[in-house]
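Only one protein chain is missing; all other protein chains are in place.
Letters A and B mark the chains as written, and numbering starts fresh at 1 in each.
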Amino acid sequence: MAIRERLSGNEAVAHAIKQINPDVMPAFPITPSTEIPQFVSTFISNGEIDTEFIPVESEHSAMSAAIGAEAAGCRTLTATSSCGMALMWEELYVAASNRLPLALALVNRALSGPININCDHSDSMGARDTGWLQIYAENNQEVYDNFIQAYRISEHKDVRLPIMICQDGFITSHAVENIELIEDEKVKAFVGTYEPENYLLNPNMPMALGPYATSPYYMETKMGQNEAMKNAKQVILDVAKEFEEISGRKYGFFEEYRMEDAEYAIVMIGSAAGTTKEAIDELRNQGKKVGLLKIRVFRPFPGDEIAKALAHTKAVAILDRSEGFRAGGGPLSAEVKEHLYDIKADTKAISYIYGLGGRDYTTEEAKMVYAQLEDMITNGTEIPQYQYIGLRK
Amino acid sequence: MRTDISKIHEKSKWQDITTGNQIYGGGTSKAFNTGEWRTSTPVLDESKCVHCLLCAPVCPDSCIPVVSGKRLAFDLDHCKGCGICAYQCKFGAITMKEGK
Partner (left out) sequence: MKNTIEIRWHGRGGQGAKTAALLLADVAFKTGKYVQGFPEYGPERMGAPITAYNRISNEPIRVHSNIYTPQYVIVVDESLLDAVDVTAGLREDGAIIINTPKSVEEITPHLNGYKGKVYTLDAREISMQTLGKNFPNSPMLAAIVAVSGVMEEEDFLADMQVEYQHKFAKKPEVIEGNMNALRLAFREVTK
């Protein structure tokens, strides 16, 4: 029997961590992720888990210590947000190229400047090319479920890549909502124990990690990382299937909401997808054929699958919660459009930016986006190929 | 099964490179004869050496073995000929000779 609870997103992730009882957590506080290490250190001092908590002096050190612990053979995690992740930057690449399957609980927050502590995806989107797996959540339930699946994906022998489990700062991290928790013993059995084949603290099988890779080796190494990303696709689906057996909840690369006969679709990531669903139900009641494709897995990018799921629509709006500063849209829109092009889809695609620095996104705005798409197709109205939602002008 | 890393070289295919460039086995630098790089070679004048052992710890390549309080001959398979040992020797027992 699932346990009905009400938790904030940060509490939900902390609860998953408690159930998994990882070996090591180095962390440095930054809003809005601070509560996660706070809760975990409380569990430790209460004797509920025996995770080794390492207070460090910066996020650069947090990620460095996490890399060291994971290399030593420990199941490791850390948590951060925004500028904290920016300070981890060089280490993110090191974790990925050394193929260390540690986990990062990321609470998405805008990067300075201007200084802002609220939600957008500029931190993780900036890190999209570091070689980390990235999984996003709409609500507390999803971030909890994603965290429980994290190590099964990252530690898989065909993958062995670090994984970022993302949720929207404040909007889900600090909002109390209903959630169904899974029993401790089921989570423990599902996640299993970490048994790396090679690790530094194994006296019987010595090894070295992180050697200098000269140019004759560097590209071959990168292709190895890329292959692991490709492999991760099947592993993510397999793990989701097994997770469904213990939870009853279905997960894939993305969620298709009322997409079967949709003529107009929104593609987006995160908590605002729920707001869009509400708008869709209202528009469907008026006979409008609208739908949503909510991305869960951004790395590896399930581009072919996304393009195929959108190909039957007349027009799609791709909504980014981070700027790409290519003077033409954000990263999600660039990648979705690339794959629509690859399959020669006859679908118009418009790029939108929304919700930067915590700007609210409402059902009314979602409806405005659908109305624009419809106006463009049915009346031939020209609309800007790239625009901001909710911008004062 | 661990990959035999001695079989990996600059012509290896990407599929044959170990996960995360991990190097399996301990003390693998022994198999790498950095002595090939040497353009000048330390020569020991045993009559001047008092076995003060200042040379051994300063060698960056651990090429001066010490047994029972006495230094032995240079390990020329690994000595790169940097000359630090000669520079620090207070007794003029080590000189650098051009060439291998």
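Quick note on the criterion: contacts are C-beta pairs under 8 Å (C-beta built on N, C-alpha and C of every residue); 3 or more make two chains touch, one makes a residue touch a chain.
Just so you know, these numbers come straight off a predicted model, no measurement behind them.
Enquirer: Which shown chains does the chain we cannot see touch?
Expert: Taking every chain of the complex into account, the missing one touches A.
Enquirer: Which candidate, A:N10, A:S81, A:N98 or A:N118, sits in contact with the chain we can't see?
Expert: A:N118
Enquirer: Have a look at A:H15, A:R160 or A:K277 and name the one touching the chain we're not showing.
Expert: Selected residue, touching the omitted chain: A:K277.
Enquirer: If I consider the whole complex, including the chain that's not displayed, which of A:N21, A:S41 or A:T362 touches that chain?
Expert: A:T362
Enquirer: At which residues does chain A meet the chain that is not included here?
Expert: 6, 32, 117-118, 138-139, 168, 170-172, 174-178, 271-272, 274-275, 277-278, 358, 360-363
In this text, only the chains that are shown with their structure count from here on.
Enquirer: Could you work out how far the Cα centre of chain A sits from that of chain B, in whole Å?
Expert: Averaging C-alpha atoms per chain gives centres 48 Å apart.
Enquirer: Please give the residue numbers of chain A that touch chain B in the complex, ascending.
Expert: Within the complex, chain A contacts chain B at residues 97-100, 160, 198, 205-211, 213-214, 216-217, 219-221, 223-224.
Enquirer: How about chain B: which of its residues touch chain A in the complex?
Expert: Per the stated touch rule, the residues are 2, 10-15, 17, 19-28.
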